[in-house]
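With one protein chain held back, the other chains of the complex are shown just where they sit.
The first chain written gets the first letter, and so on, giving A, B and C; residue counts start at 1 in each chain.
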Amino acid sequence: MNGVHDVLSPAGPQAATLYQLWNVMLVACTVVFVVTIVALAIAVWRAPRATERAKPDLDPHPRKVATLRRSVVWGIAGSSVLLLVLLLASFVADRALSALPLANAVRIDLVGHQFWWEARYESHSPELTFSTANELHVPVGRPVLVRLRADDVIHSFWVPSLSGKKDLIPGRESTIALRADRAGTYRGQCAEFCGYQHAQMALVVVADPPADYERWQALQREPARAPETAQERRGLELVEQTSCAMCHAIHGTRARARRAPDLTHVASRGWLGAGAVENTPALRAEWIANAQKFKPGINMPPLDAAPDDLAAMSAYLGSLR
Amino acid sequence: MSSRFLDRALVLAVASVGALTSSGCEREARDFLPPKPGAEVGHAASAAASAAAIASAAAMVGRYEHNAHAVSAGKRLWTWYNCSGCHANGGGGSGPALMDDVWIYGGDAGTIYLTIANGRPNGMPAFGSRIPKDQIWQLAAYVRSLAGLASADAAPNRDDAFLTRTPESFSDSQKPETVKPSAATGRPQ
Amino acid sequence: MDDARALPLRPRPRRRSRAKAQASDRRELLRDGDGAGSRAAAELERTWQDKPGLRGFLSANGHKTTGLRFVVTAFVFAGLAGIMGGLMRHQLATANSHLVGPDFYNQLFSMHGTAMMFLFAVPVMQGFALYVVPLMIGTRNTAFPRMSACAYWLYLLGGLLLFGAFATNTGPDAGWFAYVPLAGPQYGIGKRADFWNMLVTYSEAMGLMVAVDITTTILKLRAPGMTLRQMPLFVWASLVTSVMIIFAMPMVMLGANLVQFDRMLGTHFFNPAEGGDPLLWQHLFWFFGHPEVYFIFIPALGFVSAIIPTFARRPMFGHDAIVLSLITTGFLSFGLWVHHMFATNLPELGKSFFTAMSFMIAIPTALQIFCWIATIAAGRLVMRTPFLFVLGFFFILMIGGLTGVMLGSVPLDLQVHDTYFVVAHLHYVLIGGAVFPLFAALYYWFPKVTGKMLSERLGRWHFWLFFIGVNLTFFPMHILGLHGMPRRIYTYGAETGWEALSLVSAAGQVINDLGTLLFAINLVRTVFFKSERASADPWGAGTLEWSVASPPPKCNFFALPVVASREPLWSPPAEVTHVQGLSAQIREGLTTTVIDALPDTRYAYPAPEIWPFVAALSVTIWLVWSVWSVPGFAWGLIPPALAFLLWYWPNKKEAIEELKWEGEP
Partner (left out) sequence: MRPAVARAMPALPAIVMAVASHVAFAATASDAGDWPMAAHDYASTRFSPLADVTAANAATLKLAFTFSTGVVRGHEAAPLVVGNTMFIVTPYPNVVYALDLSQPGAPMRWRFEPKPEAFAQGVACCDVVNRGLAYDDGKVFLNTLDNQTIAIDAANGRELWRYRMGDIRAGETRTMAPLVVKGRVLIGNSGGEYGVRGWLIALDAQKGKELWRAYSTGPDREVLIGSDYKPFYAKERGSDLGVKTWPADAWKIGGGTVWGWISYDPELDLVYYGTANPGPWNAEQRPGDNKFTSGLFARDLATGQARWFYQLSPHDEFDYDAVNENVLIDLQVAGKPRKVLVHPDRNGYVYVIDRATGEVVSATPFVQVNTSTGVDLATGELRYAPGKHQRTGTVVRDICPAAPGGKDWQPSAYSPRTQLLYLPHQNLCQDQEAMQTGYIAGTPYVGAIVKMKPGPGGHRGRVTAWDPAAAKARWTIDEDLPVWSGALATAGDLVFYGTMEGWFKAVDAKSGRLVWQFKTGSGIVGQPIAYRGPDGKQYIAVLSGVGGWAGAVVAGDLDTRDGSAAGGFANVMGDLKQRTTKGGMLYVFALP
């Protein structure tokens, strides 16, 4: 799953605030580090050498000790003041984060599962709600309010270029607000260890210009496209009769389970398995045959089907734009 | 403590570690891929799985009933595939109770595999074409742990959910007994 | 020491009772106090000698034996955990690599974390304290040697069980802090989490026992004249660490056992559906977790404060300031555990209090650093390996400490929490803050322990390789963390762009291994093949442990020393130098008052017994039984109860023996 995935290249107000705070901290800490190490280096450089048999000088030198005590006191005072400054910078940044205006926000209900993200786009009329997986589209410039809930273990939602991370904890509900100010694809990844495939639980937030976003949203609300070719019809038949329909849902077909990603518009997503494998016809067939090969330990079982059946299913799923 | 006693103690320790190891490996193995097709049971949607299923069930015991991953996967599938709809959490509903020791068609893993794969006339749907074989074996292992017939070490503990019964690792296969709800709390005594 | 003036003990009038001497019939009473060659010294040697054979080995309770065993076992476990760390680095060196599968990798990083934190870092620091503190404060053994011996056996058995579990594919796989619900009853599949919970209970029990032993020893068994203000800084560090351990460790024992009850007995402490809360575990764990990392850091500060005066050839500048900052660090460390939980949905205001605390705790450490630099500036430097490691410590700890300040800020932590930035920070602080001072201490006290000097040349090679290796391995991780690489992932796609820096850090790891290899060679060569002996005080240091031979005699001091200054060897006491009059026939010591170390009572150290080992075994039976079966929780308590009962059962023969010796003038 490719996309901008970097704390140091922010694309939203939240990440920008954090980037500024990072710079302040970096500068302050580097200064402290350099000053201390230089002081140490000078001390070591100028201090005379001796051997272990040299007699320890026990009588304190009043003059030298006075200067040293003054420098230590100044050192402590300086570092305390610096820490206070950093503390204030941290509080200011924290307030800025929570001050994001939320008017006209896109509401997304994000549920973390073991090793994929379920996103349900809510809307005032129930008929217009739809759910997708692992790839979220958001309009540029409009705030997004994401409600976070975990279905099994603790996960953590984190798209570094847009905002800080927030944990999804079973039994608790938390929300995070973010906004993308530049169009682009921003990658994120689960940041709390959640089991075998914590490594491949990525997600992508695609910031589209408002017009593209409306078009994408309208497309997502459509039921699945009817199969046209014989191969696609065969693919649909297999999807409805074999184990796919036991976990997946494709609106408009008899597959209506909710335990796995909604495949109604799977072809509009660039990757499968939350970033495990690219969504090309060949790889899709291989993924259906044995997902454990790419992502061992996930809940999707291998399917022993003939190669042309796999091709038919891959073709059918490929047609679901 | 004469040294002779120590040698014997040493031998005993090594033996017990050996036993622990073998049971440990079997219980803790995480095999995400199903066994090679040879050891499998033919399951084409139409053909009924034959007596071979029961014969090969014995071979499956180590890989499923004594394996904690397989039994807990069976417990997850029990909820995912709506078995809990008819059988609740083992107590039964429109389907029979599976946590007691009364088996309508037999309680061994092979028969349970056949029941899931081919269904039963009185209302058990056939899942053979819709659930992969490996998962049917996992479900069979979990059903046996419901009744306390699978190994207690591998049996799953309680779920992070609403408590409806004592965990499977507690269940022993004695008969169901009646539980009078106390008037005040409604909790069974 | 023939011209030493001894401090005669007041003879107490007692009626004489016949005692059955071990060796022969009634023997003439011998007193200590007169020098190495005397007959009393030979008698002392025989009294403090361990019994031969396996039974003797198992029942030895000398502080040097137990301390050495702790350090050696800890380094063995560190070696194993280090190999696991290496394996993980090579797995992550390239994208999509299949060197190791996800399940084994999860066990690897969980074992690496658990073994390093619970089985290496804390025990090795306590091992050093057990060995060095009695020598430094001028006594013959710790106050409760049998408790420390039992603690060692618990530690050994716990470690063996954990590594045994790992060998049988039952190693913990939910990380070293095993967050619930992943380590809970539903998602913690099999017995893996049970072994982790059990190991935590083991190592915390061990930590508590040793901490109580060291605290009592420091407070009650100091040499006469060593008032609190004249106590060496390393002893202060050990005291602060032990008191912190006593307060922090019970918390995680409680937490681990609550998870075990949830898993085995079906309770609902962490089940959100029945009123529990997963965050409760995080609070319980981190309330212990943060003081835990300070148990490891403060003894290391003690090492540095012990080594710098020796190699700067002058007393420590700002001794009292360092003591106060040690104590302050000890207290403050209990107030900032929520900075591990900034990403959860705890209230924001609450979190910012912890930001303030996390910043405040940096001040005492800064004070110590400035005092050390001042000491170096005002001293004449002996550039030997221990001092090199201390200089390396400064460099790496500063980076770790400052990234720690960055992590302390709530908003910034939201970006870098649970990423490789944190992995870098914790390694810089642990390796910089603990392992470098540990190597310094090892090179510094090695001649005292084994009587042979480690080679300087190999030592320098080891230092430079280790210094470069650590920086090369862990500095790139800061940048990886900022590029979004989360923690604990077993692989990553090529498109993430993390491959280059991961390769660099894998190379750094190789250099690290080389350094450690050189250290091992140096160790083996010195212990087995070097012949010439080191002198009693090869570094010309000032503290008491350098006043005895190396390796020190079984009874440490043929005549307990009296102290008048912070560096007794540099400024010996004017008039009275030794205590005289303790018996040589039994293991006897002198207790002194807590503040001013005035002689208080004569104290008979317990003789070696097999019971500590038996008690540790019985506790093992209970813990293993409770992992396998629910009744095991209850019935398993019978063996330990029996073992401890029999241990303390009054024995008529011994009672008479002690009465006799107490009766002696």
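The definition used in the following text is that contacts are C-beta pairs under 8 Å (C-beta built on N, C-alpha and C of every residue); 3 or more make two chains touch, one makes a residue touch a chain.
Predicted model, so just to flag it, every value in this text is computed and none were measured.
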Note = Within the entire complex, the undisplayed chain is in contact with A, B, C
Remark   = Answer key for A:P210, A:P223 or A:P281 versus the chain not shown reads A:P223
Key: Contact set of chain C toward the excluded chain (per top definition)   = 272-274
Query = Contacts of chain A with the missing chain: which residues?
reply = 122, 125-130, 149, 151, 170-171, 221, 223, 245-247, 249, 251-252, 254, 256-259
Request  = Determine and list the chain B residues touching the chain excluded from the picture.
outcome  = 79-86, 88-97, 99-100, 102, 121-125, 130, 161-166, 176-181, 183-188
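Note that in this section only the chains that are shown with their structure count from here on.
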Inquiry  = Averaging over Cα atoms per chain, report the distance between chain B and chain C in Å.
reply    = 45
Note = Chain-centre distance (mean CA atoms) for chain A and chain B, in whole Å, is 37
Inquiry  = Taking the mean of the CA coordinates per chain, how far is chain A from chain C in Å?
reply    = 39
Remark   = Going by residue number, chain A touches two or more other chains at 170, 196, 296-297
Query = What are the residue numbers in chain B that touch two or more other chains?
reply = 30, 160
Inquiry  = Under the definition above, what is the set of chain B residues touching chain C in their complex?
reply    = 1, 3, 6, 17, 20-21, 24-25, 27-30, 68-69, 72, 152-154, 156-163, 166-167, 169-170
Message = Considering only the defined contacts, which chain C positions touch chain B in the complex?
response = 54-55, 103, 164-165, 167-170, 181, 184-187, 189-192, 262-264, 266, 268, 270-274, 628-630
Chain A residues touching chain C - in the complex, by the definition given at the top = 1-2, 5-8, 15, 17-18, 21-22, 25-26, 29, 32-33, 36-37, 39-40, 42-44, 46-58, 60-61, 64-65, 68-69, 71-72, 75-76, 79-80, 83-84, 86-87, 89-91, 93-94, 97-98, 152-154, 156, 158, 160, 163-167, 169-174, 187-200, 275, 296-297
